[in-house]
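Partial view: only certain chains, each at its native spot in the assembly.
To keep things simple, chains are lettered A and B as they appear, and every chain counts its residues starting from 1.
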Amino acid sequence: MPATGTPHPDRLLPPDPALRPIARRLYEAVRDAPIVSPHGHVDARVLLDDAPFADPASLLVTPDHYVTRLLHADGVPLELLGRRPAGVASSPPSEAEARAIWQRLCERWTRFRGTPVRWWLEHELADLFGVDEPLSAASAERTYDAVAARLAEPAFRPRALFRRFRLDVLATTDDPCDDLAAHAALQAAGFSVRPTFRPDPYLEPGRPGWPAHLTRLAKAADTDTGTAAGLVEALSVRRRHFIENGATASDHAHLDAGTEPLSASEAERIHRSARAGTATPAEAAALRRHLLLEMARCSCEDGLVMALHAGVLRGHHGPTTERFGPDTGHDIPVRLELTRSLRPLLERFGTVHGFHLVVFSTDETVWSRELAPLAGFYPSVYAGVPWWFLDAPDAIRRFHEAVTETAGFSRLSGFVDDTRAFCSIPARHDMARRIEAGTLARLVAEHRLGEDEAAEVAAGLVSQARTAFKL
Amino acid sequence: MPATGTPHPDRLLPPDPALRPIARRLYEAVRDAPIVSPHGHVDARVLLDDAPFADPASLLVTPDHYVTRLLHADGVPLELLGRRPAGVASSPPSEAEARAIWQRLCERWTRFRGTPVRWWLEHELADLFGVDEPLSAASAERTYDAVAARLAEPAFRPRALFRRFRLDVLATTDDPCDDLAAHAALQAAGFSVRPTFRPDPYLEPGRPGWPAHLTRLAKAADTDTGTAAGLVEALSVRRRHFIENGATASDHAHLDAGTEPLSASEAERIHRSARAGTATPAEAAALRRHLLLEMARCSCEDGLVMALHAGVLRGHHGPTTERFGPDTGHDIPVRLELTRSLRPLLERFGTVHGFHLVVFSTDETVWSRELAPLAGFYPSVYAGVPWWFLDAPDAIRRFHEAVTETAGFSRLSGFVDDTRAFCSIPARHDMARRIEAGTLARLVAEHRLGEDEAAEVAAGLVSQARTAFKL
């Protein structure tokens, strides 16, 4: 792309001359379809306030751990990328600092070759900001100026971009105690911004802040959380609040996908120990798995789709977590197990009409071995498309090849951008559509699918998130 | 395919113009070679009786869990697909029921896009039944009628199809107590239908019915099974009966591939506990691993090829198992380990002349990591080609890429259809031959193999099952 300065219209489509024309036709038919974004980390308040974005660095570099992690690996300390130490109020950079951060990115831009960050950011710069000069030490100042100038224009404020991106629905990720006032106001203003119920810290009795979380939740739900049953009840109250404010899904991220139940008395015993700070790590994990199962039970009752993102060890580098807090680029995947872990949940709820469980994995090995076989039998299970680390062209191709032979296309979750980088949303969905077109073109060229069928599947994949996430 | 109504002659061959002509030549040279089917689940009695198949639904839908599982995932209860509750005698559907089942399949036929079920069934319908109208709600009645009409013709009775399929050898899977009268009669009638010794339930002291199995076996073998040594002796007697009736292989499916031996006294102690119903799950597993090792010892003595299909958790959804029994589409793979698990067996028997151990896996990760390295050193180990869930075009390609760089082509098992769906056998073997031709064409086009060599390898792969399974 930098070779020409303009993103190529056929980019990411298969180069094989027997495939590209088919892929192009399939892609073009879905290119301009509205975007459904069922899971991500955009802050609803940004859209509510609709203030101009501050500067290129604090928009495109500092908050995006995809970007900062590779710069960190290349030797740049996080503080030189705008990260504030934990406990220090997050402050916008001065213009000089913002320019220096941008300069650091540009100087190391070659390090991103082959990564989707390169892809997303160049797509954004070209399509959104009209910047098609390659990033480099030499072009840093000019590209900074160009982006900064655009950010000052009304057309680049968050709500204008929301419309320009053709975002039909955007789901955020929210704390159960959130009052969701921002979402309510946005919906009243005609923006379909939906909250997602994310109770992780309330389900982790082994984490230091857990008792304080219980206290906050008790207040928000006006329900005693001093027992395990009360905790579930309080969460259930807040789920209803979320549903009233447009939520269709809960989202869960834990180290493993275990869902083994405890007896009521054992759950209460561990709950007491954990509040007293005396539960063992194994007990805390057992209670967490029990509570996750309870969340599935709630889903069967209240209809929230349950999304599960397991198998990532958070905060791998303790010193960095201590200094800069979470989400600083060193959450690292571990092996994931689903067959045994989800069995208690699926034996109870796997065939309950209307229950949806969308399962994501950063461990590719479960795709063909466990996830596709589960999604190919249980009406509740949807195979989550590649998430984090794997939300890239080749990985998405591998996912399709690993999953669809067993589960077909109707059991997929639809593409999930999972991003904090608001401006990258169109680039990410466009990438997915191009890869899907390429995958389907191959099936057509191998005479495994008619092109008319492939076009139906391509359109179905774009709207599949509506089905899986009940949007 | 539905776009044209007739399967394309080049289907599944690589679309790359540099590869397809090579692949076509390689495929055409093996297309019409007779079929060797060394492992599958066709019932010998069907061939013995040679009665016409009842109707399209009970032939092509109800008994095939590949088909029913994806319909179940799409919301169709198994009872609406002809499954009878466990304990209820399996009865053929009325014509109305059969038509309703077929209708359900046709209405949901789009759900199978991208799966090998789509591939196999359309191949069968077109090649065998002359039905090339795409399946859909609209065509359900016509396609049912067309298939049903054919099934009434003499040319569509089991033995006629056996000959039409050019089946050189068909191995079935049989209980050690089976008298094998059906096999004997078929062999006398000129059909090479060979039994396979499948002793799984006799080797699983942890399963409820185990003591009853021992009693049945004791009777069949006229040998006391009240000790572990007696059990092995009784199995050995029945192995001889199988060999006398044409068997060349035993087949074993357990949750793991462990083969750690026990001392004789420990084996007897657990055997006693298990008969009394007091063995722990760990003890029962230990005795099973010991018995599996004993089966390998028997193989070294009596020459039966040992086929091992480990790593699948059977009956994942308890309520469905309880209602409909086993093999109802929710056996789900788990991680498999071979290096340590098979070590006790391979240290003892891995280099014994004439011993064959064919190892299959539904966990792709062992292919390059463990299976190819084992098959590339031990003369006894053959790398089983993709089985269940992975017996599909892209998965077979991945298998070839993962295994042959380490083990070459001479250490593979040859294709195994592993099917209960008699009519799908030609379609499955044809699929394998097309994929093999494509894999080899790529090696030729990358100048890693001469085309003359590739042709030799392609022919070798078609007859490889004869070598691996001693047929």
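Things worth noting here:
Everything below uses one rule, namely that contacts are C-beta pairs under 8 Å (C-beta built on N, C-alpha and C of every residue); 3 or more make two chains touch, one makes a residue touch a chain.
Note that this is a predicted model, so its numbers are computed, not measured.
This structure file defines a homomeric complex of 3 copies, of which 2 are shown in place.
What we mean here is this: only the chains that are shown with their structure count from here on.
Rounded to a whole number, the gap between the C-alpha centres of chain A and chain B is 39 angstrom.
Interface residues of chain B facing chain A in the complex, by the touch rule stated above, are 1-4, 7-8, 10-17, 20, 69-70, 72-75, 110-116, 118-119, 313, 316-320, 329-330, 332-335, 362-365, 389-390, 392-395, 398.
Residues 16-19, 337, 339-340, 343, 346-347, 350-351, 365, 368-370, 372-379, 381, 401-402, 404-411, 442-443, 445-453, 456-457 of chain A touch chain B in their complex.
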